[in-house]
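Following: one structure in structure tokens, then a few remarks.
Missing here: one protein chain of the complex. Every other protein chain is in place.
Chain IDs A and B follow the sequence of writing; residue 1 opens each chain.
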Amino acid sequence: MATILEKSGFNPDKKLKIVGTSPVKHDGIDKVTGRAKFGADLYLPGMLVGKILRSPHPHARIKSIDISAAEKLPGVKAVVTRADFPEIKAGTPDGDMTRNAMAREKALYDGHPVAAVAATSESIAKAALKLIKVDYEILPHVIDPVEAMKPTAPILHEHVRTKGVKGADQPTNVIERLDLAMGDADAGFKEADVIVEHEYDTKPMHQGYIEPQGCVATCTEDGQIELWCCTQAPWVFRDRLSNILKIEAAKIRVQQSEMGGGFGGKTGFYGEPVAIQLARKAKRPVKIALTRNEVFRATGPVSGTKSRIKIGAKKDGTITAAEAELAFQTGAFTGSMFINAPQAMFTRYNLKNVKTVSYEVVSNRPKVNSFRAPCVPQVVFGVEGVIDELARKIGMDPIDFRLKNAATEGYKTIYGETFGPIGFVETLKAAKACDHYTSPVPPGQGRGVAAGFWFNRGGETTGTLNIAIDGSVTLILGTSDVAGSRISISMMAAEELGIPVDKVRAIMADTHSLGFNRVTAGSRTTFSTGMVIVDSARKAIAELCKRAAGLWGVPDDAVTFEDGYCKPAGANVGTFEPLSIAQIAAKTMATHGAIAGHSEMNVTGAGPGFGLHIVDVEVDQETGRADIKRYTVVEDAGKAIHPLQVEGQYQGGAVQGIGWALNEEYYYGEDGRLQNPSFLDYRMPVASDVPMIGTEIVEVPNPRHPYGLRGVGEVPVVPTMAAIANAIGQCIGVRPSSLPMSPPKLLKLIEEARAKRG
Amino acid sequence: MTDLRYEAPATLQAAVALLAGATGPARVLAGGTDVIVQMETDLIEPALLVDIKKIPEVRQITAENGGFRIGAAVPGMEIMSHAALNKAWPGVIDGVKLIGSIQVRGRASIGGNLCNGSPAADSVPALIAAGAIARIIGPNGTREAPVEAIPVGPGKTSLQKGEIIASFFLPARPANSGDAYQRFTPRTEMDIAVVGVGVNLMLDAGGTCTAARVALGAVAPTVLLVKEAADALIGSRLDEAALDKLAQAASAACRPIDDKRGTKEYRIKVAGVLAKRTAQQALERARTK
Partner (left out) sequence: MSKKYHVTTTINGDDTEFLCEAQQTLLDVLRDELMLSGTKEGCATGDCGACTVTVDGTMVCSCLVLAVEVEGTKVETIEGMAKGDTLHPLQQKFLELNGLQCGICTPGILIAAKALLERNPDPTETEIRYWLAGNLCRCTGYDKIVRSVQAAAKEMRGA
């Protein structure tokens, strides 16, 4: 299988007609009229309302479940429990997955599903839940990951032995210890003139997508399942559902709906397996739409962390060594992707000597999920603080210090990849020259900068391009469109074919219509699906040329394609009027068949992304409240296919980071229950909390992609909290080391600093 | 809750009769922005909802004796757009402006805000500082009570079964006086107050404070009317020393809790800071009247 276009055809001098403009996205009209159908927007005849009964205890053995009274309630058509889910061994990936969907031996967090009903109305379903009797044996619980690491902590899974630790033979909550290093950090520190070391902690938070998960499942009499759901991973959902429900994959058809935000949180399923089992039992379609309370309590939040970070540098600014010790909480089951942290946290600097130790720890909270750049922003919060402090101690401008240490093409990373052309230096230079950075800091405010990196991914991708008899084009796309990649991909198809983008329409396919597509993650969608559709377009173009050759009676290789027309390759071929796509389709489709291109690739060649954020903050010194006064995101997009979309990614990531930085956190009570499962007390930024977000798109193309693009979705949230913390540090005299930097915490720091000054 | 009964009587007497005669839990439905949320989150399970929005007296703002009678179920947006109220009682308007969002204020009322019994209710401190009087209709007739007599604890009021607040009376704005309400929240909007302060004060012709009322919200089981804080201002020209005394008195009066919205320690500190800022704003308004 191809992994990349052999000849990407990337040409920096090529005059592009469509790529680089910002047409109205084709899926926009349905979204501004309310027509677009999201996860909870499907209605089927006979559809039942599904509701889930959830454990109120953070840790409990489930001794028995009595559903008899619930089943008898008029209007109830099915009740399911663990008895309705196939037995799968605990401690395996499928075993974890089925247990997260429906508890088996134990309830492991407040909100863990233990049973579910399908009924003819919501009020009947809710009444039925109240009739289910669950006999719990309440167990001691542990929430905090540092507490969970202690040998005396209540153990969640008897089978867990710490991976990566020799001789680990006792049950523990520490899933894994990961050592990742390069060079000789100890020697490197000896060469340093200045060393800065701090400890940091970040609270768990949530992606906060506005659309709660919603799905509708149907099952036919012969066992065909259709699942409509909002998802970042239709094929992954299908295959995992196939595994845990023991249904053949081809009998499950997952149709992705429009998705109201995912950011990584919709890469795993929650209500979907439950809806399917209810539908199979009730023999009617079942809709499960989670409430916001359920979303906070029982979908995958974002890892909280504890870290110790140490970096040393010479007085000329060269970093000589970096070290980190990190702990990530993963909730009730493993799967935090914490490996990203040691791989990415220092990667952008030209470091030779790095030593990291990372731990993943379970505790009685829902299993975490990604939030753009999983596990990395939390530790960059610390790294970029240490970098900043080193710069100040040495007396260098913070951007100059980063420039001095910037990685460039040819740098070999700690995870083994050698960088091709990258744009970190260009991004730093653009930041240094931009209006924000060159304007004086307004009186009473503080300015901070921070840098970020993301690998950007490729991965398994499929797609099809079909040409209709009038020359208009349809695309079948698989990788979920979280924010608008559809239009960018349509633009690349139009550019390849030399036709207006309005002649191209894309659909988001179901799992029957295409082969496997990997999850929408890693900022891979526009890059990978673009690659696959360009490949498909080129295959279609080859077929068009063959048809033209047939019409002209010349050899296939005597025909070329340019700007939407098949033309003779040279004057010696003969004089033939160029034929448009529409003409060739009209003349040959009925006799010679469809003209299409199709592609499966395990895409490689994604180019890393880099960003530098600049923020001005004002802190009310009597209350500790921080206000963001000005924000600029400078980031390398390789090539901005659709500049307004790229700006949107930068701005959205920045504001998510503002919330993460200032106010967003999970509060747990002594009883292990989540205290703020609502948008009232889970405080995401509102429109009046933030200013306009300035953006500078840097373009250092990735030549392995036909249009030079790099993924942009994840980098914007990586340096945000660090930049804000650095700015707050300038305002109050001490740089916070704990997220979120809520007013009470800042007021405490302000008072401590004041007391120190005497 | 599948047999929840909804009634929308046209008169106060009918509403009182429904509530007094209710056999199961009954709630008054005005704007619904607390009641409906509490039903949705299973905090309450009423058997009867009495929608009072069809009763004319609770939906009007009328002039009375130079002051204002505000129906208990008038939506916040209407109160906010009332020109004369804005001029006379800007502090009360400050409070109403901070309840929820524009959408919430399209429905939410000061009657509901008070009777929901949250110590952090945004309209309550300024109403208390203004000396607002509640008119209550019940099975035993009509009575009046100062607003500060209504809340008795979180979620609890002194209203008896069958009693409804029909309206609030705000007196005419005396000369040389001004009021203000400020609150502390981590975000600019959409948060429940961590601390709320309402100040209403009067100056003599020379600029000395002759009367004051200071009410604190979100720092005790009910909104507090703090005499010591008022005393700190009375007789002063609201100089730095008086404001410091005010801040200390405000902090000292707090009996807050630690919760997801704020710690005890933080609330006590910020109460003092806000008391100063709110008093200064009330002072500016008093000077321009």
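Assume a contact is a pair of C-beta atoms (placed from the backbone, for glycine too) under 8 Å apart; a residue touches a chain by one contact, two chains touch by 3 or more.
Predicted, not measured: the structure shown is a model, and the values here were computed from it.
Touching the left-out chain: which of A:V655, A:L674, A:I697 or A:A723?
A:V655
Among the options B:T33, B:S251 or B:Q281, which residue touches the chain absent from this view?
Looking across B:T33, B:S251 or B:Q281, the contact with the absent chain belongs to B:T33.
With respect to the chain omitted from the figure, which of A:L5, A:M684 or A:V712 is a touching residue?
Touching the chain that is not displayed is residue A:M684.
Can you work out which residue in B:G67, B:G100, B:P119 or B:P186 touches the chain that's missing from view?
Touches the omitted chain: B:G100.
In the complete complex, the non-displayed chain touches which residues of chain B?
Answer for chain B: residues 1-6, 8, 29, 31-33, 36-37, 39-41, 49, 51, 53, 75, 77, 100-104, 106-107, 188-190 touch the chain left out.
Considering the whole complex, not just the chains shown, which residues of chain A touch the missing one?
22, 24-25, 27-38, 40-41, 43, 121-123, 207-212, 258-263, 289, 291-292, 482-484, 644-645, 647-648, 651-656, 678-680, 684-688, 690, 692-693
As a working rule, only the chains that are shown with their structure count from here on.
Mind listing the chain B positions that touch chain A in their complex?
These residues of chain B touch chain A: 1-2, 41, 184, 186-192, 259-263, 265-266, 269-270, 273.
For chain A, which residues count as touching chain B in their complex?
Listed in rising order, the residues are 123-124, 127, 293, 622-623, 625, 662-663, 667, 675-676, 678-681, 683, 685-686, 688-689, 742-744, 747.
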